[in-house]
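Now for subunit A:
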Amino acid sequence: GSDPTPTPEPTATPVPPTPTPTAMAMADDPTATPVPEPTADPFEAEWDALVAAAQEEGRLDAFICCALGREFDAHIDAFQENFGIEIVSATGSSRQQADRVLAERAAGVYSLDVWTGGLTTTNTRLVPEGALTDLRPLLIHPDVLDGDNWYFGDLFWGDPEMKYIVGYGGNASNAPIAYNTELLPDPTVIQSYVDLVKPEFVGKIVMRDPREAGTANNHPFYFTQGLDETYLIPLFRDMEGVIASDARQAAEWLAQGRFALCIFSCGTEVEELKEQGLPVQDQFPHPLKEGATIGTGGNNIFVMDQAPHPNAAKLFLNWMLGPEGQTLYQESNGDNSLRIDISKDNVVSGNLPAEGIEYLVPSADPGHQSKIDDALDWFRAELPKHGY
Partner candidate 1 sequence: MTTATATTDRNAAVKLEGLSKTYPGGQIPAVNELSLNVEDGEVYTLLGPSGCGKTTTLRMVAGLEIPDEGDIYFGDREVVVTSKRYRLPPDKRDLGMVFQSYAIWPHMTVEENVAFPLATRHMRRTEIRERVEHVLDLVGLPGLQKRPAPLLSGGQQQRVALARALVIEPKILLLDEPFSNLDAKLREQMRIELKLLQKRLNIAVLFVTHDQIEALSLSNRIALMNLGVMQQQGPPQLLYEEPANEFVRDFIGKTVLLRGKVQSSNPSGQVSVAIDGGPNCVIFGRSYNPDGLSSGEDVYTAIRPEDIDVRPAVGNDIPDGAIAGTVIAALFTGERMEYQVEVDGQGTLQVFGERHTPASDGNKVTLTLRPDGHSVWSSDWTHTETGEGV
Partner candidate 2 sequence: MLRTATLVSRSKAVIRGQSPTGTFVMAVFIIVFGVYIIYPVILIFINSFNVAERVRDPFVFSFDNWRMAFSDASLFVALRNTFVVYFLYTSISFPVAIVIAWLLARTKMKFSYSLEFMFWVSFMLPGIAVTIGWTYLLDPHIGFVNQLLWKLPFLERGFDGGPFNIYSVPGIIWAHLMANAISQKVMLLTPAFRNMDLSMEEAARVSGASNVRTMIRVTLPVMVPALSVVFMLNIVRIFQSFETEQILGTPINFYVYSTKIFQFIRYFDPPEYGQATALASLTLIIIAVVIPLQRWLLNRRRYTTVTGSFRPGLIDLGSWQWVAWGSIVFLLALLTVVPVLVLIGGSFMTRVGWFNLNDVWTLKHWQDVLGDRFFLQAFRTTVILSTSTAIISPLLFSIVAYVLVRTRWPGRAILDSLFWMSAAIPGMLAGLGLLWVFLGTPGLIAIYGTIFALLLVVILQGKLTSTQLIKGAYLQMGLDLEEAARVAGAGWLRTYFRIWLPLIMPTLVLIGTINFVLSAQATASIILLASRGTTTLSILALEKMTHADGTLLEQAGIVSLFIVGMTVVVALIARRFGLVLGVRHDVRSTAPNAAPADAGPQGIAANQAGGLGR
């Protein structure tokens, strides 16, 4: 029998702010505490019922954003093989998908079950609109609920209320700065962001447009670390940096040696060029003084309110966050999963958190989104002053 998910009313209760954004500090909401290890039988029965109900529905409509979107075939095949349920997946821009879903909902059309993607669109639009459903009743697989399986000792919640968004991606980053190894043979000359704004790098920096929402995940970091005055203002004022129209252009210019450094997320494009033997690195080998970060990027999962296939969605959620789903995720493009009970062989080394480094997790801050907005506003006001 199917068990329609009740529509959760967004709680008005303010969520207690997490004291520090550091790891391991994930809130221990009592409701989220994993249920004491159930006897195998009740769970098995519930699981079997879920699978049966999902199979009855026979189909899952998913929107898979971002990097995973084009690499999702393995998941589709595995899910089909395991449960005989067809996943109909779409990919593309989250922003447009949100436009569409919200318009559909306003007209009473409910076409989507699950969504994986970034936090910004979700937190700014889907959550406030009540488009998502509370995940906690849906998370039933003990394997998923067991905090020991996760990097932070618990599931990573991407929304301030900690009920709509679960993050599973966990790439570590020393700094969102790529460089040309010929022009910067010794990267250790840079130990702090402030080292970038030195005369030797004048005209040697290419950047993504920091006013673009897509580059903004790291922005709050600069302000919490007080880098706005010491790094950002001199950067725009003195360094004659060039804004590339997109990441590809930025990465190529870096590889061509036109620029020594690429800032504001040139990552994945640079990685590809590196693989092709060009003199570029997408990461410093060492963390900078201001600290390294871990973030989920676009790798979070959530389930739509009034999903047309609620059981399939519930099944997929538990399966995706389980070992099989996460292993496939890691395989798909070398990302690191926050799940730690699975092999990390297929993860690109730079993405793995290094031992002994304390990583900042900016997105764990419940105020993260508003800080991003503030940061974007700052950039949008600041850049034109310097001719950008």
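Basically, contacts are C-beta pairs under 8 Å (C-beta built on N, C-alpha and C of every residue); 3 or more make two chains touch, one makes a residue touch a chain; residues count from 1.
Selection criteria: all candidates are chains of the complex that A comes from, given by their letters.
Keep in mind that this is a model prediction, so the values were computed, not measured.
Evaluated over the candidates 1 or 2, subunit A touches in this complex the candidate numbered 2. Within the complex formed with candidate 2, the residues of subunit A that make contact are 61, 65-67, 69-70, 73, 76, 88-96, 98-100, 102-107, 109, 111, 120-121, 124-125, 128-130, 209, 211-214, 242-249, 251-252, 256, 258, 268-269, 272-273, 275-278, 298, 333, 384, 387-388.
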